[in-house]
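These notes are about the structure you will find just below.
Let's look at subunit A:
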Amino acid sequence: MAVTLLLLVPLLTAVALLALPASVDGGRDGLTGAGRGVGLAALVATAVTALLAVVVVAGSMSVDLPWIRALGVRWHFAVDGLSAALVLLTALLTVAVVVHALAGRTPPGGSRATYLGCIVLVETGALATFLARDALLFFVAFEIVLVPMWVLVRRFGDEHVPDERRADAAGRFVLFTAFGSTLMLVGVLVLVNAAGTSDLDALAARAGALESGTQLTAAALLLAGLAVKVPVWPLHTWLPSAHTIAPTAGSVLLAAVLLKMGTYGIVRLPVASAPDGVATLSPALALLGVAGILWGGLACLVERDLKRLVAYSSVAHMGFVVLAVASGSETGLQAALFGNIAHGIVSALLFLVVGDLKERWGSADLGTARAALRDKAPRLGLALVVGLAAALGLPGLVTFWGEWLALYAAWSPAPDRPVGLLRSCVVAGAVGLALAAAYSLRVARIVWAGEGGDAAEGDAAEPVPDSRGWQWGVLVTLLVATVGLGVAPHLLLGISAQDVTTLLGVGR
Partner candidate 1 sequence: MTPALDLPFDISVSWPFDWSLGWPDWLSWPDAVVLPTWLEVVLRAVAVLLAFLVLPLLVGQTEHKVMAHMQGRLGPMYAGGFHGWAQLVADGVKFVQKEDITPARADRWVFRLAPAVALVPYLVALAAIPLSPSVVGAPVDAGVVLVLAVIGVGVIGTLMAGWASANKYSLLGAMRAAAQLVSYELPLVLAVASVALAAGTLSLVGIAEAWSPWWLLWQLPGAVVFLVAALAELQRPPFDMPLADSEIVFGAVTEYTGLRFAFFLLAEYAGIVVFSLLFAVLYLGGWAGPLESWLGWLWTLLKGFVVAVVVIWLRVSWPRLREDQLQRLAWVWLVPIALFQLALTAVGVVMTS
Partner candidate 2 sequence: MTGGLVIDVGALWPALFPLLGVVAVLVADLVSPRLRETPFVIAAVAAGFGAWTCLPGVLQTSGEVRTSFCLPSGWTVPAASGSGEAVGAAAAAGNCLWQADSLSSALQLAANLSALVVLLLAWPGRRARATDPGTTALSTPSPTSEPVQAVLLLAALSGTVVVAAARDIATWLVALELATLPVIALVALSGGRRAVAGAVQLLVTSLVSFALLALGAALWFAATGSPFLSGAAALGAQGAGVATGGVANAALLSLSVVLVVAGLGFKLSLVPFHAWTPTAYSGSSLPVAAFLATVSKIGALAGLLVFLRAVAALGTPGLVVVAVVAALSMTLGNVMALRQDDVVLLLAWSTVAQAGWVVLPLVSVSALGTSASATYLLTYVVATLVAFAVVALRAREVGVAARRLDAYEGLWRRTAWRAGALGLALTSLAGLPPGIVGLVGKVVALRPVVAEGWTWLTVVAAANAVLGVAVYLRWLRPVVTSVDTPDAGRSAPTVAVASRWGGPGRRGPLVAALVLTVAVLFVVSVQPDLLFGLLG
Partner candidate 3 sequence: MHLHYPAALAALLAGIGLYGVLARRNAVLVLIGVELVLNAANLLLVTVGSQPGSPLATGPVLTLFVITVAAAEVCIALAIVLVMFRRFGHVDLTAVPDLGDDHGDDDDRDDHDDARDGAGAVTPAAPASPTAATGARP
Partner candidate 4 sequence: MSGYLAVAAVLAAGVLLFVAAMGARRLLAPRAPSAAKASTYESGVDPVGEGWAQTKVRYFVFSFLYVIFAVDAIYLFPWALVLRSPEIGRSSLVEMFVFIAVIVLGLAHAARRGLLRWV
């Protein structure tokens, strides 16, 4: 029952928040009593959700009821090693996002209730996706996040850009991901049609029995569809604009949660249910992953907008995850899952910082000379530096393990993968790491150290208010997580080890 509650609490909260009439929700600033009530309700709901998530993960709970009998779809949600960390990440991160949102001002474009409602609805969709144990249910859950995310970008997006750009970014996000998920749906249907069931466990169990042609078709469709969400180069073009335009909460959710749905989906669906097809396609996957790493890194080197830069770095990081998946080994999958979490934490951290900066500066253009952050806002500066260090994969921080393991796994892949190609990819990936170091240092030099160019004058030289109160608390939590998991990765790796082994074992 806790699983159902885990989904129902945010869902009902979101519906209630969205249905609030405009007169009650207290407007954008939330200074009225009603506004505070709304905020409190959202906070309590997400906190309860997080608590439930912990309970569910700790108890490995599940729910399995008939839902659409005609399609054989069951209301089947469960948590296992693959999804546990993601569920926790989603639930906790949403709390952080809500706290952060409540501490700051609501972006223009709508009421606070709508804003929070959309955030909570995205959480619902993400949780449902990670928990779903039925392929079609997975697809349905996968789609839930689209509309609230669209609203977040379309309506609460960057107020400084013209309306058409917001529309373009939001539309591009929805259309790309809708296209991807429809392709995924077709792939799911191919699988379901061939295997005669839509239960993910059963699908994985019957994977060996599938013909190679079917496997290849299904894997191609699923990978193509999910690659949009990940995103894999060259399907990533929706990501930078969406991230740039979205409000801070939207960016964080996008990067830390939505992208994970893609990689999680790849592990859950094609890798588990059509392993031979994935094996056939793995060279392409690896190449695209590496292309993403390099492309993202190069783009970061020349990108002027800080938010876009972080977005491109996400593309690069996701490239490592894809490379890890392509390796096909147990280590690879572990690396992919770990990289997922790591990127979730780090990108959340970075987007929070960058979002705050952008809000304070009015724009996030690196070309504008500004006062050094380390002097004016040391807390934000610290968070930025740690985040950048994590982005370049510094040992001792959480990202290091994900990327290092990914390269390691690709160097010694599963026996049925092309070793030579993957090793070349590793070399290229290492170059990508170097690029990451270069762009991280570039940003740190310009923003943190204030060495962007000429000495800042006028408004730009004014100190920005530093992060305080709840917002700082959120940043600190993420910083702790970044360092903590970097020091003790086995906390996370241990959770998924068993299930990864099972998954690969079943698949063969």
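The rule is short, and it goes like this: a residue touches a chain if its C-beta (ideal position, glycine included) is under 8 Å from a C-beta of that chain, and two chains touch if they have at least 3 such contacts; residues count from 1.
Quick note on selection: all candidates are chains of the complex that A comes from, given by their letters.
Treat the numbers as computed from the prediction; the structure is a model and nothing was measured.
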Options 1, 2, 3 or 4: the chain contacting subunit A in this complex: 2
Interface residues, subunit A side, partner candidate 2 - complex: 18-22, 66-71, 109-111, 114, 125, 136, 139-140, 143-144, 146-147, 150-151, 154-155, 167, 171, 174-175, 178-179, 182-183, 185-186, 189-190, 192-193, 217
